[in-house]
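Report on the following structure.
A single protein chain has been omitted; all remaining protein chains appear in their positions.
== chain A ==
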Amino acid sequence: MCQVEEDYRGQMERAAAPRLCFKDFFIHKFKAVLGKNRIIFPGEKVLLAVSGGPSSCSMLRQVQEGLSQKANKKLRFVPGVAFIDEGAAIGQSVEERQRTVAELQAVFQATGFPFYILPLEQVLDLPASVVATNPSPSEQPASAYKAAVHHFVETDGSNFPRPQEPKKTLLPRVQESHTLMLQQLLGSVKTLTAREELLNTLRQHLLVHTARTEGYSKLMLGDSCTRLAVKLLTSISLGRGAQLAQDTGFSDSRYGDIILVRPMRDYSAKEVAYYNHLFTVPYVVIPSVDTKTVDKASIQRLTESFVTKLQTDFPSTVSTIYRTSEKLQTACRKRSGADGCDRCLLCLCSLDTAVEEASAFQATLISDQLSGSKCLRGSAAETPRPGRPESPPPTAQCCSSAEGRGCGRAGSDGGCCSSAKLPETTRLKSLLCYSCALTVRDMSTVNHLPQYILSEAQRRQRRSQMREEISDFLLEDGDEGN
């Protein structure tokens, strides 16, 4: 790295030369990763998800630099910027949130790109289509990229949609009731680990929805190499091993029509911080749910602390983990059914909870049952609270839940049938992948989940019930022909 050269040049040469070398390398990496993967076509609309932190602001600056007139090998897409205001999640006051938003708004306006300030409360109003599986665009043959670039160069970019004048966006007003509902939702999550996971999911849903409604086909996330290394290890601890490739890879196509792209995955956090300092990239420090928490507060924090500590003594830690993640690929699985019943309700990755003989998942279920605790897919996550207004439903309804799983294991007496909402929790877990089910298990109640999640859950349950009912009459693939 260029920084090493500085040592040999000594302190006499406070010259710009080493810095320019570093800057060129930094910029080059960004373009190289986009060019190598050939996913972003010329003229495409790309939404940049900026959290205000160093990596995403650095990404914003790279896009700015790449699109500027004087750049050689100009980038060719049309960017927009989205920022999610999560002040409600950390209990910030309205004034504090407005101050942060105003700071960021100034930064975005300076770039000239259209930007969208999204309060996290907007997740409560999302439509159910966000979690419904969307068909992915047909696989473009590799030659399509070259043809598109060729065509673009031929027409001299005259058809290139000019970046629109940024509309004067007023800071959206947030209803206090929504803020309270959101805080209630986050408050119902018992562990910080699950809370961070849930926030992550909601954040992604909101970004994808914004991209869809505003006509963007790609979403750029600013995760740095260090972040992704931590995320990789965290995901394994959280039971997301099956989804690693999508969670940490360069491109993530789980949403079908919107593709998530991570162009900053080659940059370590240190490089980003150094670049931001040298070239005064503006960023805003916004506290998050795990700011100033102790190391053991959540699995994410613990892993981050582990990796960063290891990195000081063994500087190749992060890059080794990163190289490992590059080798992961998603196994192509046969998509079963057009109603997307094979996708997790929250994270939209393929379900990994088919209980096969002698699988690790089956072992987990068995040990859960044997240890006498509430079984993972069976009964209540709720303990009966005195004075609950709901009257207990007839036992039959609860214990003959659609999946027919044994409900009798409820550790807490009668906890199984204590509330009318119980079957909801039970059936919800069958629509989730292993780690999302763990997240939901850490929630005291699922009722505070945004409406779009609950209604989509009901829809899928109805579909699967219907499917079971008419299963005798359906022609399976193997039955065809004579």
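What we mean here is this: contacts are C-beta pairs under 8 Å (C-beta built on N, C-alpha and C of every residue); 3 or more make two chains touch, one makes a residue touch a chain; residues count from 1.
Assume contacts and distances are computed from a predicted model.
Engineer: What does the UniProt entry say the missing chain is called, choosing from "Acyl-coenzyme A oxidase", "Glutamine synthetase", "U3 small nucleolar RNA-associated protein 4 homolog" or "Ubiquitin-related modifier 1"?
Structural biologist: Per the UniProt record, the undisplayed chain of the complex is "Ubiquitin-related modifier 1".
Engineer: For the chain left off this view, which of A:Gly52, A:Gly66, A:Pro114 or A:Pro450 is in contact with it?
Structural biologist: Result: among the candidates, A:Gly52 touches the missing chain.
Engineer: Touching the left-out chain: which of A:Glu65, A:Asp247 or A:Glu304?
Structural biologist: Of the candidates A:Glu65, A:Asp247 or A:Glu304, A:Glu304 is in touch with the missing chain.
Engineer: So which bits of chain A touch the chain we can't see?
Structural biologist: Residues 3-4, 6-7, 11, 14, 51-56, 222-224, 226-227, 269-270, 272-274, 277-278, 283, 285-288, 291-292, 304-305, 308-309, 311-312 of chain A touch the chain absent from view.
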